[in-house]
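What follows is a single structure, written as structure tokens, with notes after it.
The chains shown are only part of the set, and none of them has been moved.
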Amino acid sequence: MFMRVDKLQIELPLPKASTPNAAAALQELLGGKYGEMSTLGNYMFQSFNFRSKSKLRPFYSLVAAITAEEIGHVELVSNGVALLNNGPGDPEEGADISDAPFSDMQEIRLAASFLSNGGGAMPMNSNGASWNMDFVTTTGNVIFDLLHNFHLECGARLHKLRVYETMTEPAGREVCGYLLVRGGVHAHAYALAIKKLTGVEIEKMLPTPNILLDKIPECQKYLAEGSHRRLYRFSPDDYKEMAGIWGNGETALPGDPPGELEVVDGMPDGGKIPELEGTPSAFTPDYAPEEFYEIAAKLYKKSR
Amino acid sequence: MFMRVDKLQIELPLPKASTPNAAAALQELLGGKYGEMSTLGNYMFQSFNFRSKSKLRPFYSLVAAITAEEIGHVELVSNGVALLNNGPGDPEEGADISDAPFSDMQEIRLAASFLSNGGGAMPMNSNGASWNMDFVTTTGNVIFDLLHNFHLECGARLHKLRVYETMTEPAGREVCGYLLVRGGVHAHAYALAIKKLTGVEIEKMLPTPNILLDKIPECQKYLAEGSHRRLYRFSPDDYKEMAGIWGNGETALPGDPPGELEVVDGMPDGGKIPELEGTPSAFTPDYAPEEFYEIAAKLYKKSR
Amino acid sequence: MFMRVDKLQIELPLPKASTPNAAAALQELLGGKYGEMSTLGNYMFQSFNFRSKSKLRPFYSLVAAITAEEIGHVELVSNGVALLNNGPGDPEEGADISDAPFSDMQEIRLAASFLSNGGGAMPMNSNGASWNMDFVTTTGNVIFDLLHNFHLECGARLHKLRVYETMTEPAGREVCGYLLVRGGVHAHAYALAIKKLTGVEIEKMLPTPNILLDKIPECQKYLAEGSHRRLYRFSPDDYKEMAGIWGNGETALPGDPPGELEVVDGMPDGGKIPELEGTPSAFTPDYAPEEFYEIAAKLYKKSR
Amino acid sequence: MFMRVDKLQIELPLPKASTPNAAAALQELLGGKYGEMSTLGNYMFQSFNFRSKSKLRPFYSLVAAITAEEIGHVELVSNGVALLNNGPGDPEEGADISDAPFSDMQEIRLAASFLSNGGGAMPMNSNGASWNMDFVTTTGNVIFDLLHNFHLECGARLHKLRVYETMTEPAGREVCGYLLVRGGVHAHAYALAIKKLTGVEIEKMLPTPNILLDKIPECQKYLAEGSHRRLYRFSPDDYKEMAGIWGNGETALPGDPPGELEVVDGMPDGGKIPELEGTPSAFTPDYAPEEFYEIAAKLYKKSR
């Protein structure tokens, strides 16, 4: 089972302008082959399909707990996409819909993001191609699935780096910076799991690509607080056994701020979920807001 | 953010035999157009993309909380699929892999379920077609998205009924029975949300299809405990505002056991996640388990 | 614009049993690369996109009129699929839905045809893969598009022959027999159009594959009535100009019953659309029919 | 069976320039999830697969007749796309093909629309993704299918509104304006059908989104002539029974010009199909037109 907390894993800076092509680039990290829907989909189905869970509990716990973090990553990137698409709110209030108020939306790279999704995120990549099960590997063979996951996290890191390099928008850069740190943790964790089972010190391949996070300003505050050494259990009581893999004297990768790896209870503090202002002239949430909000306000009072 | 608890929403009966074609039928409820990946995908992206969250909080809370339940539904159906595929454990231990020990796997309806996924669940429908973003609607228009969701839950109910009618396997029947009750709750909830916004008593269309759950033996224990009147918050502290929609004197649908609708803190008690025995001759978790499990056992002790 | 007449192009024999795998084979002629959705989709979009219509009117008229016939072919194959799936009606009336009344539906080749479509036809091929725009060619180059269409009709004929060779079911055989005659007409017509524009006697490649229709008993009544020499205008007033291609002294292909080609006003006499009995236990049209039909009967009287 | 008439449902203004990105936006209304290929595909297969047609004739007639109108909508949007792509005709006659006469076609949003389709329409959405069977729901359950259709028409209306808001091009605006009126009729009709079967006054949700058509100048002439109150039978003799649903004293929706709903014989008067000038340098219809048209002219004379 899964629970939800009404926070993002980090707080995102609010954009000052609508930049749909930046949002489209960020979609690569949401629905691309090496995006967060893929890390989520792989670990989720691997954890559901896991064989001999009781005998291999540290490995099961690792995959299961990271799954929970990945849903939050999908949430984070999706919020980033929606923020970049929509910008700071509604400049169009009271717009005359017969006056082509969105004529500029014909020119954005992924026009359906406006026409169909009203600026919202979708499980697709930066070219508009859908996420699908071709991106999921779940064989039931635990060594192979871990190797797949190690490769997936390295690929995800490469894609995050490239998307970051296209971004001048602070909200997009913050998403990338945070995910680079957390993706590094996951790559490291899968490497250690492989090492425990095979003896191969595959974590020495890290970082792949071959660049340290000290080159990324947006990563520094997360490194400083030790995020690169922490795996969260994302659970009230479960998944403690992953400490057999992540912990036990294993330390941060060379070049990153030093220290012991640690399994952390619960989840990060997180940040506020951004408020996306409606754009009535785009029928989000709908055209006549006054009456609309009044209804909602009454309900809200009743629910107290 | 999301958290995970190492339990299923209900306990499933363990199968006595491997029945891959029953598993294939159950896949319709996982990756079909009206399956749980679709309910999850729709509500997840709608909640991420929700406009004017603060002003429309009861509606946002409803979609957000149901999202959390749906991940658990994906988990439940996936466990059902894996159980039906794999049966009670490993009759093949020590099998000679050169003796075509899995020749019967050529004849099952979805052969890749064994060849590629080792009996695990995948985000595909009963014909093996992938789930994809064509099944996601997220327009940012709250009335339309709620109407879509109401239609989606009615369609999901029809598909659950039909899958159920093909099942003699207790694990598959239990999955269907539970989901019929919970899907009924979600349909009812979206109907009430629409009624609050538009005044249309659309809940009077329920149940669609036109059959009461008293016809389904597997539903009775869930009805008896009042599951059809409960929406769980699936959150430590959030989403209470949905009580403005689900509650306030609204009652169970006519024909179902009577009583008031209630928003319930937390989540259901849940049941044990089934142990899927490995099949070494199918390389799940791998061919030579002894050494394998020994390593894991050591790690497990260390993690304590 | 298009109009509709509540008839099939021919009358189909009613099946005595449900044969879902025969229905699945027939799907190849509906949604396969060389099926009727493809002939419809190609000619429909080519006619919409046709350049210099007024100057090339005989060619435009040919493609436009055949489009109308192809919608009827899609209708005919769809009715055949639904008949084969559903058989002679409802043996299940009053079935106990908790008694797995459709357990045999787990074993049919395309289980979603029952689970999702209730036995109805879908735009997919015999493996369950969706029809899509990859099967549409519309370049605006009239010679190339006609060459494409000639190849498409030859391929369609090959597929019809093979599907026919798998059929013992009279309804399926009748569909194939009729479509073989009409597909032959279309192949011939596109060949003549190419000959007019290029001088190449490409109609001498026909029949491809190299077998005459006199080998197919189900074709004989259509040959006897001269269907192989007729192109219908499928229009009250338009598309007469195709007589410049189909006519003008051109005659039936060698080996077929001899005679002049002719453009025929209107459409064939057609046959009765089969009544598909509902299966209440599969919720088609729904579970409680008595009340249902009563409503409809009242409406029907009002509409008179 | 289907017939064809060589007219569009309305007359479209001819564009003064080629605007491929406007054409790409309009593609959303052709091949998108809520586009005309979807309304066509859903109603077409539902009408083919309809159970108990004789007993539920008013409902069958409604779906069957609207199907015929929808083919004409696909035709209308396709003509709009082709017009916007191609503009007023050929400025390139005699162009030197070695001089990169179409270098600007590298920059348009959907380059394959030129490279492959020569400016023609295709069954894809505004991002270039193909229409496919994932967009078709045909369950055989009449109440659920009608609810699906109601939701589909509301979604289609939202998408038409948004596409309209991006358009400054008169041809694109006219397409949207007309389809908004006709789509409103279909949403209303499905609502009334649901009301007859379930008693729920679901038509009171209309209009969704919550904006009246009096805000759209392009809709006014259609409202003035009463198009919003008319369902055409699109058939010489059939489908009269839908008058039991659309009629019987039911009236126009509040806020639209008042009056009784009426089933109209035949079809609208319609308008001229636009002539798309060829572009010989793009090989549409082909490079050497003189000889080409001469052939066609001879054929045309013969066919008279």
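Going in written order, the chains are labelled A, B, C and D, and every chain counts its residues from 1.
In the analysis below, a residue touches a chain if its C-beta (ideal position, glycine included) is under 8 Å from a C-beta of that chain, and two chains touch if they have at least 3 such contacts.
This structure is a prediction, so every number in the text was calculated from the model and none was measured.
Undergrad: Given 4 placed copies of the single sequence, give me the total number of copies for the whole complex.
TA: 6
Keep this in mind: only the chains that are shown with their structure count from here on.
Undergrad: Touching both chain C and chain D, which chains are there?
TA: Shared contacts of chain C and chain D: B.
Undergrad: Of all chains present, which has the mean Cα position farthest from that of chain A?
TA: Computed centres place C farthest from chain A.
Undergrad: Do chain B and chain D, two copies of one chain sequence, contact each other through the same residue numbers, with over half in common, or through different ones?
TA: Shared-number fraction above one half, so same.
Undergrad: Rotation angle, chain A onto chain D: superpose the C-alpha atoms of these two copies and give the value as a multiple of 5 degrees.
TA: That pair's rotation angle lands at 120 degrees.
Undergrad: Distance from the CA centroid of chain B to that of chain D, rounded to the nearest Å?
TA: 38
Undergrad: At what distance in angstrom does the C-alpha mean of chain C lie from that of chain B?
TA: Roughly 39 Å, centre to centre.
Undergrad: For chain A and chain C, let me know how many angstrom lie between their CA-based centres, rounded off.
TA: Once rounded, the distance between the two centres reads 48 Å.
Undergrad: Find every residue in chain A that makes contact with two or more other chains and list them.
TA: Correct list: 116, 118, 130, 282-283, 286.
Undergrad: So with touch defined the way it is at the top, what topology do the chains form here? Options are line, ring, star, complete, other.
TA: It is other, because the touches fit no line, ring, star or complete pattern.
Undergrad: Going by the touch rule stated at the top, which chains touch which?
TA: Touching chain pairs, listed by label, come out as A-B, A-D, B-C, B-D, C-D.
Undergrad: Name, in rising order, each residue of chain D that touches chain C in their complex.
TA: Its residues touching chain C are 1-9, 31, 41, 44-46, 48-59, 64-65, 67-68, 71-72, 74-75, 78-79, 82, 116-124, 130-134, 136, 138-144, 196-197, 234-245, 247-248, 266-268, 270, 273, 275-279, 282-286, 289, 292-293, 295-304.
Undergrad: Tell me, which parts of chain D touch chain B in their complex?
TA: Within the complex, chain D touches chain B at residues 33, 132, 134-135, 137, 139, 141, 143-144, 147-148, 150-151, 154-155, 158, 194, 198-202, 204-205, 208-210.
Undergrad: Can you name the residues of chain C that touch chain B in the complex?
TA: 97-98, 100-103, 105-107, 109-112, 114-116, 118, 128-130, 281-283, 286-288
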